[in-house]
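Only a single protein chain was left out; the remaining protein chains are all shown in position.
After this line comes subunit A, so read on.
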Amino acid sequence: MNLTLKIWRQNDAADAGRLVDYPVEGITEDMSFLEMLDVLNEQLQARGEEPVAFDSDCREGICGMCSLMINGEAHGPEVTTTCQLHMRSFKDGETITIEPWRASAFPIIRDLVVDRSAFDRIIQAGGYISVNTGAAPEANNIQVPKVAADRAFDTATCIGCGACAAACPNASAMLFLGAKVTHLGELPQGQAERSPRVVNMLNQHDAEGFGGCTNIGECATACPKEIPLDVISQLNKDFRTAKKYAG
């Protein structure tokens, strides 16, 4: 496969940045999208040019490190992460535009790499349960209804990649927020801190500069883990019914 890539190049946060065209040759359909970028970088290095900086880690679709806006879609055209996207999803001769996540809460570090520590701070604000360390308690002591356990597990699959905020026309991170709040709120262990959790996490979300949700649904479509839109409704409900002292 031969492709034309239009890639966002930006030296640092202060640089204005621009799209640069790169032709790449010798790509096979079995390569992942990131392997295709590896090929490009090898060619760039051979020519003595600066390689394109992009995030990746596990390349198994479970860590949430890879990102990329590919032809205007977060993680590209398939429902998976960029590392699990394969070149068979593209046509020979295609032009592919690759941009970083764009949100003021995700400042660009270099090229396609953005700083997603805003998500870490949201988790630190309340996305946890407080437990004393020690021997693990007997698992069957606390019963969890099957439906609640399933929903908690489904929402716990969020890997915090940021695709929801990147795809949202308002740059809102409420699918991420909703996934975390639903995950912990469905479980008995999450009840003690339920009220302060939702208020503190939302305050942190707003303070980071994410926008407000207008229930359009781009986030749920972009999510590689298929987190459904109803977690945002759960978030809204939990926030509205949160105890007044919370926060």
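Convention: a contact is a pair of C-beta atoms (placed from the backbone, for glycine too) under 8 Å apart; a residue touches a chain by one contact, two chains touch by 3 or more; residues count from 1.
FYI, contacts and distances are computed from a predicted model.
**Student:** Pick from "Succinate dehydrogenase cytochrome b subunit", "ABC transporter ATP-binding protein", "2-hydroxyglutaryl-CoA dehydratase" or "RNA polymerase sigma factor" the UniProt protein name of the chain that isn't shown here.
**Tutor:** Per the UniProt record, that chain is "Succinate dehydrogenase cytochrome b subunit".
**Student:** Give the residue, chosen from A:5, A:69, A:179 or A:227, that touches the chain omitted from the document.
**Tutor:** Once the missing chain is taken into account, the touching residue is A:69.
**Student:** Return the single residue from A:4, A:45, A:191 or A:215 that touches the missing chain.
**Tutor:** Per the contact definition at the top, the residue touching the missing chain is A:215.
**Student:** Among A:42, A:92, A:120 or A:150, which residue is in touch with the absent chain?
**Tutor:** A:120
**Student:** Spell out, residue by residue, where the missing chain touches subunit A.
**Tutor:** Subunit A touches the missing chain through residues 6, 8, 19, 69, 71-73, 97, 99, 102-105, 120-121, 124-125, 167, 169-172, 174, 199-200, 202-207, 209-218, 220-222, 228-230, 232-242, 247.
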